[in-house]
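Next up is a structure, given as structure tokens.
A single protein chain has been omitted from the complex, and every remaining protein chain is retained in its original position.
Order as written gives the chain letters A, B and C; numbering starts at 1 within each chain.
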Amino acid sequence: MSDESADWWATSIVRMAPGVVELRGRPVQDLIGSVDFVSMIWLMVRGSSPSTREAALLEAALVASVDHGPQAPSIAIARMTATCGVGINNAMASGINALGDSHGGAGQQCVEVLTEIVSLEDSGIGIDAAASQVAGRHRYVPGFGHRFHPVDPRRAPLLSLVDSAVADGVVAGRHLMAARAVEKYLARVPMNIDGATAVIYAELGFAPELARGLFVLGRSVGILAHAWEETTQGMRNKGPIPRSILPTYRGEAG
Amino acid sequence: MSDESADWWATSIVRMAPGVVELRGRPVQDLIGSVDFVSMIWLMVRGSSPSTREAALLEAALVASVDHGPQAPSIAIARMTATCGVGINNAMASGINALGDSHGGAGQQCVEVLTEIVSLEDSGIGIDAAASQVAGRHRYVPGFGHRFHPVDPRRAPLLSLVDSAVADGVVAGRHLMAARAVEKYLARVPMNIDGATAVIYAELGFAPELARGLFVLGRSVGILAHAWEETTQGMRNKGPIPRSILPTYRGEAG
Amino acid sequence: MSDESADWWATSIVRMAPGVVELRGRPVQDLIGSVDFVSMIWLMVRGSSPSTREAALLEAALVASVDHGPQAPSIAIARMTATCGVGINNAMASGINALGDSHGGAGQQCVEVLTEIVSLEDSGIGIDAAASQVAGRHRYVPGFGHRFHPVDPRRAPLLSLVDSAVADGVVAGRHLMAARAVEKYLARVPMNIDGATAVIYAELGFAPELARGLFVLGRSVGILAHAWEETTQGMRNKGPIPRSILPTYRGEAG
Partner (left out) sequence: MSDESADWWATSIVRMAPGVVELRGRPVQDLIGSVDFVSMIWLMVRGSSPSTREAALLEAALVASVDHGPQAPSIAIARMTATCGVGINNAMASGINALGDSHGGAGQQCVEVLTEIVSLEDSGIGIDAAASQVAGRHRYVPGFGHRFHPVDPRRAPLLSLVDSAVADGVVAGRHLMAARAVEKYLARVPMNIDGATAVIYAELGFAPELARGLFVLGRSVGILAHAWEETTQGMRNKGPIPRSILPTYRGEAG
């Protein structure tokens, strides 16, 4: 008997028996071919099924997040690792490992900011006052402003989808309003990809930490694509800069 | 001037400019809300767009791969790492890092097996002879047999989808026939999830290494769900077994 | 010209030229066979050389940290990963990746605690008052108490070495006194390995974050030993518990 070990690994996500795999209480054979991948993500993470419109919002956030080029450390790291004689899963893992608080975590932090604004509003404070109170505590408000894009091209199409979802009663729209109040407070610092997807995740009721987890799922697509492109080019042990460029030495003479 | 560095990081996947993100030549704002996530995966990895039926096959493979419980090392590792005071991306990375040749690589190896059988057939050998020749070289043929399931419950629904796709001319069906010839050769060792998804990836023309990459994308969903469930339970530094069970010491007395 | 890229990767640690490797200003050929490994760690991380006695303290902390058994998630993860068909470096990486804030970070946090106590003392507060003020803010003071050992067997030999070093003027001993003041305040919650090594790191002047980095170097030895032992046993895809023990399902019926 080893009940103790079985309990140690107890889960509500999956039930296994010989010939049986049930995910969130549903036999896997009923899911394959019936449930789309985005709804499957939702089912696994939350234990329930989204409506079609809810899934469409999540889908847009995932599609918008797939890639932002090899200057992002996560992408460059995956490409470099792919040249070092490891499996493509290892290259992906190292890229994902870099999606930390300041690289992949802005969405998570932005969900927290928006949630706090909504909560202040619940306590009777006007939304503009709430937004300035919360945003004013940050030197850089996570999810707003971009050091490369004057306006992030992913902002408008994502917000447009949220606007439609609000109009149709799919989501309540309070986090969207909170985000727009922050934009108003900041004046010329529009939402970036992290802010616009944070609006979606918050409107759909995902916990802040899942905003990062879902971003990882989206960005993993770009990480895979780049690791694979690098693999097909056949370079070995690719460093960050060509070998003909020697890094500057800033220490003292030996 | 730093042309050398720009060339060093050249890519066909993404073009960036201030206010511009183009993925595989398409402006990101045209993709958001228009392209589903599975087709986006295909576009990013291959540079082209799938038909609806092709995307449906890929979607089924991804859905089928999301989870196989906490006895899989990848899932247990992600859960344990999530209790150690790191970000959820780090927990996911460590789980993914374990999807190596023997954990997440069977699909990749199975694509290679099926491709070799098809290629032998092209050279004039009958499919049964080709299957026995290739399969006979393996003690365990990757993608066939399961140490837990007598019959993997994910096999039938996946193959049924491929059968329909063959009937409708979506895919050619030669890798499916190769896989069935291996099953015939092995007698009572049916395809498992890795074999059935390998059929799909091979029929759709993905390179073997991408079979692993796509499996990583699918399994990442389960990895996220489990890491998050563990996080919500609040344990710290979870080991593999309860602390009351001490590992057996097999060394000599000190 | 690519001066910009050379500057982007500037460093004070290493100077490279064809036929030349200088580490912290010293030709590598002068270090090999002359400098011991622990002094090399110090040189690389801090840019200076330790005295023999300083190196001995660091050495003791590293030796004390190498392993605490397979119930520690870092060790179990490395062992499991080593069975999944990846390189031994990948198995080590996943183990190290779990040495986060709550697994490998207690030493870092303890250095911060001790430093704050010393700093309060500098401002004129008595050490007992300072210790109770700082320790009193923590539900669990990092570096003190152990959920497995009533008294951590590594505490006494480490503190004995610090006592000698203080007696001989090698280190000042103020962080040691701060740690003992915390022990006095907590009564029956003695220093653990993280606390005793934190005393050493703090006395030697390492920044808090390096306490974690140095712990990683020490624990990597155990991680390697366990990954290798597991490798030699030949298991494939080792999960956390034997396959005959099925995890309890806690979800609802499907």
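Everything that follows uses one rule, which is that a residue touches a chain if its C-beta (ideal position, glycine included) is under 8 Å from a C-beta of that chain, and two chains touch if they have at least 3 such contacts.
Keep in mind it's a predicted model, so treat the numbers as computed, not measured.
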{"item": "Which displayed chains the unshown chain touches", "value": "A, B, C"}
{"item": "Option from C:Ala130, C:Leu161 or C:Leu246 whose C-beta touches the chain left out", "value": "C:Leu161"}
{"item": "From C:Ser119, C:Ser132 or C:Thr231, residue that would touch the chain that is not displayed", "value": "C:Thr231"}
{"item": "Residues in chain C touching the chain absent from view", "value": "4-5, 8-9, 11-14, 16, 18-21, 23, 27-29, 31-33, 35-38, 40-41, 44-45, 56, 59-60, 62-64, 66-71, 76, 87-90, 92-94, 96-101, 104-105, 148-151, 153-154, 156-158, 160-161, 207, 209-210, 212-214, 216-217, 220-222, 224-229, 231, 241-242, 244-245"}
{"item": "Interface residues of chain B (partner: the chain not displayed)", "value": "2, 5-17, 22, 24-27, 47, 85-87, 90, 97, 240-242, 245-254"}
{"item": "Hidden partner chain, residues of chain A it touches", "value": "1-2, 4-5, 69-74, 76-77, 80-81, 83-86, 90, 93-94, 97-105, 147-148, 236-241, 243, 246-247"}
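One rule holds in what follows: only the chains that are shown with their structure count from here on.
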{"item": "Graph class of chain-chain contacts, one of line, ring, star, complete, other", "value": "complete"}
{"item": "Same or different contact residues where chain C meets its copy chain B, judged by the half mark", "value": "same"}
{"item": "Chain centre separation in whole Å, for chain B relative to chain A (CA means)", "value": "21"}
{"item": "Distance from chain C to chain A - Cα centre to Cα centre, in angstrom", "value": "31"}
{"item": "Where chain B and chain C are represented by their mean Cα positions, the distance between them in whole Å", "value": "36"}
{"item": "Shared-contact residues (touching 2 or more other chains) in chain C", "value": "2, 5, 85-86, 90, 97, 240-241, 246-247"}
